[in-house]
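With one protein chain removed, the remaining protein chains of the complex are shown where they sit.
Up next, subunit A:
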Amino acid sequence: MPTIGVKRDLLFDALGKKYTDDEFQELCFAFGLELDEVTTEKQMLTKEQGDVAAAADASEEIIYRIDIPANRYDLLCLEGLVTALRVFQGKVKPPKFEFVEPAQRQVLKINPSTAQIRPFAVAAVLRNVTFTQDSYNSFIDLQDKLHQNICRKRTLVAIGTHDLDTIKGPFSYEALPPEQIKFVPLNQTQELNGVQLMDFYATHAQLKQYLPIIRDSPVYPVIYDANRVVLSLPPIINGDHSKISLKTKNVFIECTATDLTKAKVVLDTIVCLFSEHCAKKFTVEPCDVVQTDGTIISYPELAVRTERISVKRANAYIGINEPASKLADMLTRMYLETEVDAKDSDSLNVKIPPTRHDVIHACDVYEDVAIAFGYNNIKKSLPAFMQIAKQFPLNKLTEQLREQVAQAGFTEALTFTLCSRDDIALKLNKKIEALPAVHIGNPKTLEFQVVRTTLLPGLLKTLVANRKMPLPMKLFEISDVVLADEAAEVGARNERRLCAVNCNKSAGFEVVHGLLDRVMQVLSVPWKTGGADKGYYLQATEDPSYFPGRCANVMYNDAVIGRIGVLHPSVLQAFDLTTPCSAVEFTIEPFV
């Protein structure tokens, strides 16, 4: 969930009202935002960087940090937030965005070479903009928030904004070998080519994360003006030549992308939110983007579409019963201008503006009805059907056995499913290659390399961490291990195991054996003797985790279901245990 920081006093000026923190929090809550923190630039610097020296000169103006829902890109800056809240409060109508046709449109031509790396581009112009320091900062912050969220850290879309009066169209979007691209990057003085640029920014705190998006490509995307001045090298950096300043009047906006839908949304969002600062508010100048096949598409789209929503269905979805006109008012407050259909009183015509790309289905409109109505005003009801409930049999058995094993004097542990390769292999005298383990591809630490194939390491770690407890320590866990299995749908399956350990001055094989006997007794499984064809028994075996001659397979109806024995001293040592232990571990799935 993105968080934006806005100056409180600017916000209240724009909203036309001063709130207490609590009042503003309530407004946020009702609208689906969260006032995350009340702070100042000074506090943020001190807290985030511990940089008291830098913080000394920082502003002490109050800043509200507000959490914005991840799909509401139109709320990612002060301008958008204020408009949406004022509309929500019914103070203004949603703005209408209009195109202003210039004498000659700006043209951006897409070269076919871009198909190799970043095939899409869109563009727009904002005319006669007046920037103040605050609105300029907001403009830069908005681009950053969009880059971090919908643009997926610039992989899907990269935004470039330029002072149009410093450059000359038509513009050309190309992909060239990095050595051939030469320009002075934003806020630098020295000209670099594409290769040098990668080295130059390799350690840059913010920019280094974007380098891998194109670094290894044979060609880099680049936008030139008519005089071969570089506007930008997306998705890394703009040129210094065309940079925006407080004096900039006319802004050229380009977005290059690997996802055209998102590029259109980003462009719409920027022009909708910042056309507020144009001399003629909410007007945008369209650009012609020449596609590789020669066709021309006009951007931004700024499409307003009308959805027909059934009053009956909307009411039924939420569980309310409001007249059509009331629903229309509520939706208009949610930035969706709505009228009751002239011919059909059960139908609403809902206008979805270019700021609300999150609305893709009628259910998104229903949600806005519910928010405008107030979630906490909706009448409580209960689903009117009955069902005879059923437990999942394996979980039911697990619950019953947990009680029984605890009653037998063993204390329950809850250990981690993820562990290191060594935990299940080396420390147990096993080879990892020989185990049917599921391996994690992107573990951040050793603790998350594999999914456990046995419950034993978790119990041994619990024993070590509780060495101060008096002996004997008797622990158990009934939980899942995961085994790679080609026959399973995803190539791996869970197995529910019961594992118990006895830790005492002597190993006490008979203690865990006694527990096994008790569990079998409560499962009505007999000890198999002589010629009986059903039941459980122990079958001597050797296992490097166990002491030689003190290890057996747990057999059930002649199949191996687990292992029991005295743990090998080298295993105890590997887990830092100095007391002998005996252990039993077996699957309980055959008993469901």
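We adopt the following convention: a residue touches a chain if its C-beta (ideal position, glycine included) is under 8 Å from a C-beta of that chain, and two chains touch if they have at least 3 such contacts; residues count from 1.
Note that in this section contacts and distances are computed from a predicted model.
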item: Omitted chain, identified by the protein name its UniProt record gives, among "Exosome complex component RRP45", "phenylalanine--tRNA ligase", "Centromere protein M" or "uridine/cytidine kinase"; value: "phenylalanine--tRNA ligase"
item: Residue among A:Lys343, A:Lys444 or A:Lys505 touching the omitted chain; value: A:Lys444
item: Absent-chain contact - pick from A:Asp165, A:Glu179 or A:Glu403; value: A:Glu403
item: Omitted-chain contact residue, chosen from A:Lys18, A:Lys47, A:Arg152 or A:Lys168; value: A:Arg152
item: Of A:Gln387, A:Thr529 or A:Thr578, the one touching the omitted chain in the full complex; value: A:Gln387
item: Selected residue (touches chain absent from view) among A:Ala124, A:Ala370 or A:Ala507; value: A:Ala370
item: For subunit A, the residues touching the chain missing from this view; value: 1, 29-32, 34, 69-72, 149, 152, 155-156, 259-262, 316-320, 358, 360-364, 366-367, 370-371, 375-376, 378-383, 385-392, 394-395, 399, 402-403, 405-418, 437-444, 447-448, 451, 458, 461-462, 464-466, 469, 473-476, 480, 482, 484, 486, 488-494, 496
